[in-house]
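Note that one protein chain of the assembly has been removed; the remaining protein chains are unaltered in position.
Up next is chain A:
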Amino acid sequence: MLVVSVYRYNPEKDSAPYMQEFRVDTKGADLMVLDVLHLVKEQDNTFAYRRSCREGVCGSDGMNMNGKNGLACITALSEVVTEDTLVIRPLPGLPVIRDLVVDMSLFYKQYERIKPYLLNDTPAPAIERLQAPEDRDKLDGLYECILCACCSTSCPSFWWNPDKFVGPSGLLQAYRFLVDSRDTQTRERLSELDDPFSVFRCRGIMNCVNVCPKGLNPTKAIGHIRDMLLRNAT
């Protein structure tokens, strides 16, 4: 019998958040954490969490499982459970709307800030803007981000300054457009990033790399941004 302790908070009813324990019979199967949450919801249908694709593509079910952020749908019990206990909390550092559902406005605000789209001031060609295969290769390890927020919400710098520090996810995307050969606004993009908070609040502790469910490396991308800022400076 698996003991599942879940974070509960309904601001309309509860004065404070609390942990609630459920006993779930997994019948010995190595279920995904998301499957366990469904079994919990069968016991109490007021339990709220986000999920959609259930295969690690949509990024909806980012949460904290036994102390580590990840996607519930692609995290097997055997990866996180010790001593038959599973503790589930919402992503740390973001305001809780209800149970495991967090308000991601600040996370999206930082994403919006880095202008996550191609900026090109040359006339549009009749066909798509072409790119050499080696230039395209530079986007590998960057474009795969699904914005699940596991990385940014495991980052202490983002916890303390979510309104000023772009965060690992946003910076990974910032570098994705800085390094894109089809983007012509590299200098303008860099000039938005050289204050003490946006990029430089990263202390390189690599929590982001540790939790990324897609195996990406935001710390490396941040290092590349620093290099670009340095090379662009006098």
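By our rule, a residue touches a chain if its C-beta (ideal position, glycine included) is under 8 Å from a C-beta of that chain, and two chains touch if they have at least 3 such contacts; residues count from 1.
By definition in this document, contacts and distances are computed from a predicted model.
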Between "Cytochrome c-type biogenesis protein CcmF", "Ferredoxin", "Succinate dehydrogenase hydrophobic membrane anchor subunit" or "Sarcosine oxidase, alpha subunit family", choose the name on the UniProt record of the chain that's been left out. "Succinate dehydrogenase hydrophobic membrane anchor subunit"
Contacting the left-out chain: of A:Gly28, A:Gly67, A:Pro196 or A:Gly215, that is A:Pro196
Of A:Asn10, A:Gln131 or A:Asn161, which sits in contact with the chain we cannot see? A:Asn161
Can you say which of A:Arg51, A:Arg136 or A:Arg226 touches the chain missing from this structure? A:Arg226
Considering the whole complex, not just the chains shown, which residues of chain A touch the missing one? 156-157, 160-161, 164, 191-201, 226, 229-230, 233
